[in-house]
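Only one protein chain is missing from this complex, and each of the others stays in its spot.
Up next is chain A:
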Amino acid sequence: MPQGDYIDLHRKRHGYRHDHFERKRKKEAREVHKQSAIAQKALGIKGKMFAKKRYAEKALMKKTLAMHEESSSRRKVDDEVHEGALPAYLLDRETTTRAKVLSNTIKQKRKEKAGKWEVPLPKVRPVAEDEMFRVIRSGKRKTKQWKRMVTKATFVGPSFTRKPPKYERFIRPTGLRFTKAHVTHPELKCTFNLEIIGVKKNPNGQMYTSLGVITKGTIIEVNVSELGLVTPAGKVVWGKYAQVTNNPENDGCINGVLLV
């Protein structure tokens, strides 16, 4: 025992108080009442936090109790039916299944032609123009109102240079420019911080796509070389589409789901 462990040393030499264990037991028994007093008296934010914590504890307690009460009982086992399994009276028929193996590129080309994509958020709340832009007054007497400042998150690309300020109609402030997005892979269920390559389509309009505005539901193209995906032909995939699933201007970051 190290020299500084005074409590343990004292216990080793002198033992416990004669009523130590009884007092300990009683104190633990009283904890229940104390907890309930706190639960009833705590008000305001403290009360809410305590209630939340307590709820989680109780849920866990119930689970463990249920686990302890589980008895090993025998139940009927259902035979799993495989897909495509034929019932016995149809077994003789030979069914030929013909399937065309289509390559991924053909599938994508077809989808593009149709103009339809299967996306996680098919419908998005439309954003009005006055929500998207803010009017900037300019001119000597501040009467001209032809300039607009974008109030949502934007992406401008690495080689972007502004138009001369005098002629610039749409201002995209630097504070609202994002370069990276947190993209989740739907199957792997993990999130990566990937660079944005470009804005593919903004559901609110073509003007916003060309401006590079990113709102909820926008399709963006991200750099997936980190993931190390490879085509069947052996080529490395470095760009993929993802759809934005949050409001970037409210959260300060772009979260999206990868479209596989």
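Brief remarks follow.
As a convention for this text, contacts are C-beta pairs under 8 Å (C-beta built on N, C-alpha and C of every residue); 3 or more make two chains touch, one makes a residue touch a chain; residues count from 1.
Methods note: contacts and distances are computed from a predicted model.
The listed choices are "Small ribosomal subunit protein mS25", "Nucleolar GTP-binding protein 1", "Carboxypeptidase A1" or "Eukaryotic translation initiation factor 3 subunit E"; the UniProt protein name belonging to the chain that is not shown reads "Nucleolar GTP-binding protein 1".
Among the residues A:G15, A:P158, A:G175 or A:G228, only A:G175 touches the chain that is left out of the figure.
One chain of the complex is left out; on chain A, the residues touching it are 1-5, 9, 43-46, 49, 134, 151, 173, 175-176, 247, 249-253.
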